[in-house]
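Every protein chain of the complex appears in place save one, which is left out.
Up next, chain A:
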């Protein structure tokens, strides 16, 4: 076990360490200085592209084609992407490890999964016209600088919308530039820093602002990962660190170099790395520095908490030594954690000093354990991880109470980290990077590298869902397997059948995209969600199947969707034929067509031989007709539709339709003759109006024409006459001997109209009622005397007395009193 401090270097009062992650990274033949290198954040993949501006020795062995090579950090070639789309002006990565390639004419290609699968969009007209000069990338977007000094920003790649930023002086030369990602700016939109002339300009979506600096031109601008500091490299070889709002100058360092460094990048948030061809200066906060020398070309790949250094034969990571690590390992450290580490060492030597050590730090033991655990997390060397955890474990055993969650957590995480740091995988994540990346995205990275087995193991270990991995595996299998389709289907199904929540639809789509249609259909049958099957089936032209699946899902929206597609695709007759066996689909078509597409409905009814429905449709048209004549025409048509139908209810319908026309015609002639409108009224209303207006004869004619029942007619006449206050005619009616609706209703209606005299005259005709009832009716009319007489007829003495009490004094009272006494007398 080598001393962990051996690769430490001191910058001011801080320590930096340079960890050698992998050796023999690249083919020695590869001349790294001739390549543009871009590294994905969080120890992601590295993309190499031959720098076109550099001369190239021509070799017959190399293929003439240029390409972008994607390597892991350990130098394993993951994928070679052939490139023939012209000059590349920007090569970068997003946080999701999407590779972005920007060409001179403003086309952006976004390679999603480290493979050949890409989406493409254009930066717009202006980029096409003037050409892209260079690009800068942040976690989720990019900014492109055009040759006319305009800037275009894209903030996300799933649904990209390139946006022009505010204009900058077009003629001036831009010495260098940098971007502050949106999450770190006040405006929440990306800000671009441009070194123009002596000064720096800040550009965002709406405005350009000159920061009024005098020490330019600045050859490098670099923004710290947290967006709060900017490093500037001045003409006279100095590095300035200023706050990103340019209000405060934090430090200055004189590199004393004659040549301008090739690259300036932040290493974490508190130091800046300057790179020349084979030399690196680390500049710390107070202007202190550390120098590293190499014998080959170096590339800097900045990350959130450090910088990866790529040379032809090694991949190294340069970072500030984490506080915990420093506390434990710093030479001469007397921190409790350091003592604890020593204690476990003594323990192994079976020395009693172990206990002395523990006693020494007894009071701070829990803190010491915490530090050891965290230091283990920060450690790349597995033996040291073990030693630190051992120390923590030893310390834990001494304490009565200690929450071991963090310990368990770190152990789990370290297992995962060590697994992915293996050179065969090549993801040298630091602990902090792992936390920021999140386990789920780590799994996605493994999937993208086709490390399915490891992905599943890690998922199971961390209790994460595994379905995505299985699906990806199956898609890969479907795409690449040479076996016959049945076997593939069997293998896939066998592997996935007991896995919960696997979407076969995605796999089927992959098969279909690969041109394996039968396999796709086979696989689709295993999809649990009917709804998900539909779109694929539609694109496979399996329309009927798609419709059946949609119906099965019960989602009417989906059914509609399929129906819309089918209607536009199929000839009408086959569309209807397809509907005829599917009642649900048919009724949906019917319901939606009723308001939007009546001709479709007409055809549908005709095809289905639904005479009554067809006829009703025409009747409904008649109702919305603009004029009477068209309405009658429609009614005739409606009537004719039913002519051939043998359905008994069709016969009744026909009769009603004939009457409808008759009535309309009769109303038309009435309107002509009588100068009042009758059209639109119902038959009863027409009769009512005729009677009210005094055309009783016409009403009677209409009644007999339409066979209105006597009873109904009597009611209509009564109500019409009453409402017209035509009491004369009512009196005439009273002369009739019989009434089909009885005389009582006449009494009630007339009484309600307030004509008590006339109402009273009907009472005597209600012969089926008792005298008492009649008497009551008369009382209601105010005819007390007559009421009394009715009672006298049946000799109802108590009734009379009650009547007298109700009436009280007055002429009527006297008369009633007289009747009472008369009755009494009669009895006596």
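Note that a contact is a pair of C-beta atoms (placed from the backbone, for glycine too) under 8 Å apart; a residue touches a chain by one contact, two chains touch by 3 or more; residues count from 1.
Basically, contacts and distances are computed from a predicted model.
**Student:** For the chain omitted from this view, which of "Calcium and integrin-binding protein 1", "Sec1-like protein", "tRNA (guanine(10)-N(2))-methyltransferase" or "DNA-directed RNA polymerases I and III subunit RPAC1" is its UniProt protein name?
**Tutor:** The record for the missing subunit names the protein "Sec1-like protein".
**Student:** Have a look at A:333, A:364, A:592 or A:756 and name the one touching the chain we're not showing.
**Tutor:** Looking across A:333, A:364, A:592 or A:756, the contact with the absent chain belongs to A:592.
**Student:** Of the residues A:681, A:734, A:769 or A:802, I need the one that contacts the missing chain.
**Tutor:** A:681
**Student:** For a quick check of understanding: of A:467, A:603 or A:815, which residue touches the chain that isn't displayed?
**Tutor:** Candidates A:467, A:603 or A:815; residue touching the omitted chain: A:467.
**Student:** Determine which one of A:8, A:294 or A:560 touches the chain that has been left out.
**Tutor:** Of all options in A:8, A:294 or A:560, contact with the hidden chain holds for A:560.
**Student:** Out of A:69, A:345, A:513 or A:659, which is the one that touches the chain we can't see?
**Tutor:** A:659
**Student:** Could you pull out which residues of chain A are in touch with the chain that's been left out?
**Tutor:** So the residues of chain A touching the missing chain come out as 465, 467, 500-503, 528-531, 553-558, 560-561, 564, 583-584, 587-588, 590-592, 594-596, 612, 616, 619-620, 622-624, 626-628, 631, 652-653, 656-657, 659-660, 663-664, 671, 677, 679-685, 706, 708-709, 711-712, 715-716, 719, 741.
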